[in-house]
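The block that comes next holds chain A.
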Amino acid sequence: MSAAVQFDHVSRHFGGVKAVDDVSLTIAEGEFFAMLGPSGSGKTTCLRLISGFEKPTTGVVRIFGEDMGAVPPNQRQVNTVFQDYALFPHMNVRDNVGYGLMVRGVDRRTRLAEAERLLALVHLDGFGDRKPAQLSGGQRQRVALARALINKPRVLLLDEPLGALDLKLREAMQDELKKLQRELGITFVFVTHDQGEALSMADRVAVFSQGKIAQVGSATEIYARPATRFVADFVGSSNILAPDLARTFGVAGALASLRPEALRIIPAEGARITGRVTGARYLGAGTRVTIAVNEYLGKEEAEIAVLVPAAGKVPGIGAVVGLDWDADAVHPMEAA
Partner candidate 1 sequence: MKMKRILTATTALAMALPCFGLAQVTELGAGEGEVATVAWPGYIERGETDKAYDWVTKFEEKTGCKVSVKTANTSGEMVALMNEGGFDLVTASGDSSLRLVAGKRVQPVNIDLLPSWKNIDERLKNAPWHTVDGVHYGVPYQWGPNVLAYNTEVFRDAPPKSWSVVFEEQNLPDGKSNKGRVQAYDGPIYIADAALYLMAHKPDLGITSPYELNEDQYKAALDLLRVQRTLVGRYWHDAMIQVDDFKNEGVAASSSWPFQVGLLKSENFPIGSVVPEEGATGWADTTMMAIDAPHPNCSYMWMEHTLSSNLQSDLSVWFGANPVVTAACEDKSGMQTKEGCAANGMEDFDKIHFWTTPTAKCSTGDCVPYYRWVSDYIAVIGGR
Partner candidate 2 sequence: MSDLRAALPGRGIWDRLTALFWRRPGVLVAVLIAAPLAWLGIVYVGSLVALLIQSFYSINEFSGVVVKEFTLKTYAELLRPANADVIVRTVTMAASVTLASAVLAFPIAYYAARFARGRWKAAFYLGIMLPLWSSYLVKVYAWKLILSKEGIISWAANGIGAGGVLDALLALPGIGGNSLSTSYIGTFLVFVYVWLPYMILPMQASLERVPQSMLEASAALGAGGLRALWSVILPLALPGVIAGSIFTFSLTLGDYIIPQIIGNSANFIGMAVYHLQGTAGNIPLAAAFAVVPILIMLVYLGIARKLGAFDAL
């Protein structure tokens, strides 16, 4: 696998703000890659560095090994699906999709036929004559996708592609995007602040924090073994165990993460750790129970969240319970 996109110590500063701060990154060809992070973390700027709408302050961006320093956006084999879709409101759907071919001077007949083919690919056959304003959000999203794909880009960038869709549609689109990417075999790079989306779709995820990459890895790596407290916090809803507590859970001298689903509630008798139930939140697939353990440890306040599967028994508030966990799920990490 060769590298589709490569960041080599890339920084992008806006005045005094380091939007992207010395990022090095490699995205392999054919990979479905997610850039995950809260707003302002630099992920979108990274995407725009790939598309060429931003220029690095320092460092080099390479696409298929080629330095993009002097290549303007319209000469890159890269295309973008914009967050607001950026469909041209004055053109109908077919012309929108065919725009990339028109720009290349492809004759009208060919480009309209090609546009129809791509519309079929995104299941929008027959919508060609409509104006973007006449489409639903999901349909617009597909049009934007079709339009971005018509030039057969080697890298497709997606900026919060599903952000504006409702939950049900979002899930359907996730599957569809994944399928599309497999079919087309091109590199997808997408930006999201939704960890669920990143984990479910991406082959690999880069978690951004304050202009830097906190961790890059496969979805499972990121989820199960967060490298930093930030990643653990942001991806999923891990219990962060302070060093004292971590020691109790079997990890010495470091901060540790422990996923709620790796914990089980057991009777207090004979348990290694006990606590008092302070809250329960029903999540559908299970119930998230919070248990205060501080009074038993006599140290600083600490709450541990436990995910009780739907079939499990949920203790009442105030009940004193014991905790059990998978030892290998306690994962030490850096403090940052």
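Assume contacts are C-beta pairs under 8 Å (C-beta built on N, C-alpha and C of every residue); 3 or more make two chains touch, one makes a residue touch a chain; residues count from 1.
The candidates were selected such that all candidates are chains of the complex that A comes from, given by their letters.
It should be emphasised that the depicted structure is a prediction, and the values quoted were computed from it without experimental measurement.
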Candidate from this complex that touches chain A, chosen among 1 or 2: 2
Touching residues on chain A, where the partner in the complex is candidate 2: 51-53, 72-75, 78-80, 82-84, 86-90, 99-100, 102-104, 147-148, 150-151
